[in-house]
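All protein chains of the complex are present and in place, except for one that has been dropped.
Labels A and B are assigned to the chains in the order they are written; within every chain, residues are numbered from 1.
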Amino acid sequence: MLIVGAKGHAIEILQCLSPLEREQAVFFDDVTQNQPDLVLGKYKLLRTATAAQVYLATIDSRFVLGLGGPMLRLRLAKQFKHWGGLLTTVIAPTAAIDPLITKLGEGLNIMHHTMVALSARIGDGVLINAGATVHHDTQVGDYCEISPGVRLLGRCQLGMGCQVGALAAVLPDVVVGDHVVIGAGAVVTRNVPAGSVVAGIPARPIHHSIK
Amino acid sequence: MLIVGAKGHAIEILQCLSPLEREQAVFFDDVTQNQPDLVLGKYKLLRTATAAQVYLATIDSRFVLGLGGPMLRLRLAKQFKHWGGLLTTVIAPTAAIDPLITKLGEGLNIMHHTMVALSARIGDGVLINAGATVHHDTQVGDYCEISPGVRLLGRCQLGMGCQVGALAAVLPDVVVGDHVVIGAGAVVTRNVPAGSVVAGIPARPIHHSIK
Partner (left out) sequence: MLIVGAKGHAIEILQCLSPLEREQAVFFDDVTQNQPDLVLGKYKLLRTATAAQVYLATIDSRFVLGLGGPMLRLRLAKQFKHWGGLLTTVIAPTAAIDPLITKLGEGLNIMHHTMVALSARIGDGVLINAGATVHHDTQVGDYCEISPGVRLLGRCQLGMGCQVGALAAVLPDVVVGDHVVIGAGAVVTRNVPAGSVVAGIPARPIHHSIK
């Protein structure tokens, strides 16, 4: 299986694979300069579009997204599909999720110690990072990025491409529009219009002043 | 086993059962209109007091609480006991808890990826939601509701019927009175008198102004 990316989150994806899948993992990175030939001294690194296409056509067609950022993940998913790849989901062995019941899109990253409720609905390309939980009847739009420790409580809805910062909570029944950014540690108590940036307890609109 | 409730949290309870227990699960809901006959297309739904009483008397006397709200949980626990039911605890397979050592009341919901210290003491009917942890020597009163990701640190005490919001922390040695409501994301650094509503970092009394 090809992991798209070779640093940071890509290595965390490796850590979510079963031992057998891990043995067969190969990384892709055509951007970073001076990467060693083997990732972690062991895993093959493909550096060109041609190498990736050959791998997908002749060895294993499956690829997983191994980097953050909704728009980057979407772009790379399209690119690797165009190259003949099969966008694949990774679910950590410690995750509490039942893919036979919960409605899941393709190309997910379900990281360690997460919980996704049976009645939740998760779009394509979503990243649910370590320790985050998605509770009953909650909907998460395509390519959302749910950071470590986030809590999406019952019946809330997130549009597509949202980024929810670490340890934020979205309270029950709250509706969040597309491409919303929620700051780390925020508690979202009211609906949030598309394109907003919110932060704090309770969460209020900000103008990127947090940093 | 009868799960009291058939929506929301009740389905999350199903997700905490062992495969065998899940096969035998039956739901109860005499309130919601237009529920389908089978929950998740598979599990029998009982809609009347009579149906519940027959089930408890003839098939399986065990029932678990499958909805939130301390007062509602207490009322339904009493009701189903009166009907001959045996108030039963559910512990998710991913929970780190040792029921042979920790002093546990009856009728608990111990959800996924929780940790309850060996030296903690948990009252009756308590809900400890996903990813919450109860640390050493901490006491949690009857029918408290501990939301996802909450941290109850060492030697703290919660009275009965408290509701602790998602990702709140109660610091070591803090004493919280009965029926206190703690807002999501709050950090409780001082003792809280019974009946209070507190929120924020550090937590201060509020007058329901958070929403």
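Heads up, the rule we're going with is that contacts are C-beta pairs under 8 Å (C-beta built on N, C-alpha and C of every residue); 3 or more make two chains touch, one makes a residue touch a chain.
Values in this document were obtained by computation on a predicted structure and should not be read as measured data.
For chain B, the list of residues touching the undisplayed chain reads 94, 96, 98, 101, 113, 115, 117-119, 131, 133, 135-137, 149, 151, 153-155, 167, 169, 171, 185-187, 189-190, 201-202.
The chain not displayed touches chain A at residues 7-9, 11-12, 14-15, 40, 92, 94, 111-113, 130-131, 147-149, 165-167, 183-186, 199-201, 210-211.
Everything below uses one rule, namely that only the chains that are shown with their structure count from here on.
The angle of the rotation carrying chain A onto chain B, fitted on C-alpha atoms and rounded to the nearest 5, is 120°.
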